[in-house]
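Notes for the one structure printed next.
Missing here: one protein chain of the complex. Every other protein chain is in place.
Read from first to last, the chains carry the letters A and B; within each, the first residue is number 1.
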Amino acid sequence: MSMTSQTPPSSGGQSLRQWLLSDTPTSRRQARLSALYQGWLALRQNHMAMVGLAILVVLISIALFAPLIAPHDPFVQDLANRLQPLGSEGHLLGTDSLGRDILSRLIYGARITLYIVALVALIAPVVGLLVGTISGYAGGWTDVILMRITDIFLAFPRLVLALAFVAALGAGIENAVLAISLTAWPPYARMARAETLTIRSSDYISAIRLQGAGPLRIIIKHIWPLCISSLIVRVTLDMAGIILAAAGLGFLGLGAQPPSPEWGAMISEGRRFILDHWWVATMPGLAIFAVSLAFNLLGDGLRDVLDPKDSAS
Amino acid sequence: MNAALEINALNVYFGDHGALVHAVKSASLTVAKGASFGLVGESGSGKSTILKAITGLAPQWNGEIKVEGRPLGAKRDRNFYKTVQMVFQDPYASLHPRQSVDQVLSETLYLHGFRDIDDRVNQLLQDVGLGPAFRFRYPHQLSGGQRQRVAIARALAPQPDILLLDEPTSALDVSVQAEILNLLSDLRAAHGLTFVMVSHDLAVVAHMCDQAAVMQHGEILEVLSIDAMRAGQTAHPYTRTLLDASANRVA
């Protein structure tokens, strides 16, 4: 092994692309980067997934640079200019019932949406993964108890359960996130358990058991990496539902509180004028639609790339 | 003669009380130190199950299993895994799809308390004829034969005395089978290993082993030397049937 082949070449000789696509990696780093790059190449083949990814990148940049992009302050009211139509002067998407610029509110609302999505995506799958893999690997009574708890959560309609949680915890965006997470984890637990059951009986798990590895090491180092990819896919596909649930809570007045520009709350406010001033409710609705669609497209593409059943064969 | 492995009146069960399967019925055998012992039989005869019981992968068993004179209890300790290792049948299923060769071997060595992991990984790859170029590859970048070599390297990592081979070549092409069987013979000579090899292929067992047990429906019908088998000195008619099915081949 020569030293030169262990570092990415800067120029000449073998290109970075060749280095990444090499079938004979010479270091851990190259092997790992190469695997990532192969995945990226496969994802790039899927045009719809790239569209989804592009929408999300745009959304993230909008959220990051909201103060620079937004033409107006989203909270400043101008009652003289209320309910202006689309394309009116200075207000591209019109104004709402208090004369606030809808475009600016949508741009700032992207921050809230991303905040909700990120928090839910951190809590629900992690809880589900923990419960599911422990349940599946341990079996016996542990499995029975954990799965019955999961069943209890699954027995309620999701939004109703979330409503109950928010009612108990109090209205507000953090509590809405918590409530959605608490109702979203059981499907992940079920899925992680089902995968664990198949993985548990495979030869490579037997092989590591024969090296004296304990259950904790097996779950974390050998089972999680295989469950995570399908969880990621599932989460991206569920994102649309999560955004909609958050918007639904906002719409019912149990999520983000006014004057916060959360998209669901904006629809709720615009509902009163929906016949005469349709854009007030429609514009945030379109934003929710676009982001949900983006997550779905990306999730579909990721499923093709990450599904361990394909890459294993 | 020193026995590496001794099994007396071993019964193995699968399933729970509702549907209990008696997979191995009162099996007894002795494998001398440094010997190569074959277990032959058709699918469902319980030959692989005996290996599973030895390694603790089939926990419901009774009877006596002695490894190098020490009887095994319900739990296997790390010392046991330093003495007995196993190579699985299907190299496409026995390697973790998301772990590189390096990860597989390093973790094994780490679990057995070795600290000079880097040198040992390279040495193991050398031993199984792969060389350092294969160290950072993932299973999907390897052929079936190469995968089985990695699995053999993993089994050799803790420097065991006894290697259990569960149909190690049945998923491979004949030309690759020849390479793997030669490699196993060489390793046995180099490391003074004891082999217990399960196979449905009499020709493979005859090539690799000096003694074999013939199994059917969970029972050991007879234990005989390969020479006796070749000479057709069988005590049980079923062995005869197996011999006829395998031996009348040209090539």
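Simple rule for what comes next: contacts are C-beta pairs under 8 Å (C-beta built on N, C-alpha and C of every residue); 3 or more make two chains touch, one makes a residue touch a chain.
The rule is simple: contacts and distances are computed from a predicted model.
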**Options "(2Fe-2S)-binding protein", "Stage 0 sporulation protein KD", "AAA family ATPase" or "Cytochrome b": UniProt name of the undisplayed chain** = "Stage 0 sporulation protein KD"
**Prompt:** Which residue among B:A32, B:A178 or B:A228 touches the omitted chain?
**Reply:** B:A178
**Asked** With respect to the chain omitted from the figure, which of B:K25, B:H112, B:H207 or B:H236 is a touching residue?
**Response** B:H207
**Request:** Kindly note down the residues of subunit B that lie in touch with the hidden chain.
**Result:** 42-43, 144, 173-179, 181-182, 185, 200-204, 206-208, 226, 230, 241-243, 245-247, 249-251
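Note that in this section only the chains that are shown with their structure count from here on.
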**Asked** Hey, which residues of subunit A end up touching subunit B in the complex?
**Response** 1, 23-28, 30-31, 35, 202-204, 206-213, 221-222, 225-226, 308, 311-313
**Asked** What residues on subunit B touch subunit A, complex-wise?
**Response** 55-57, 76-78, 81, 85-86, 88-90, 92-98, 100, 102, 107-108, 111-112, 132-134, 136-138, 140-141, 151, 154, 157-158
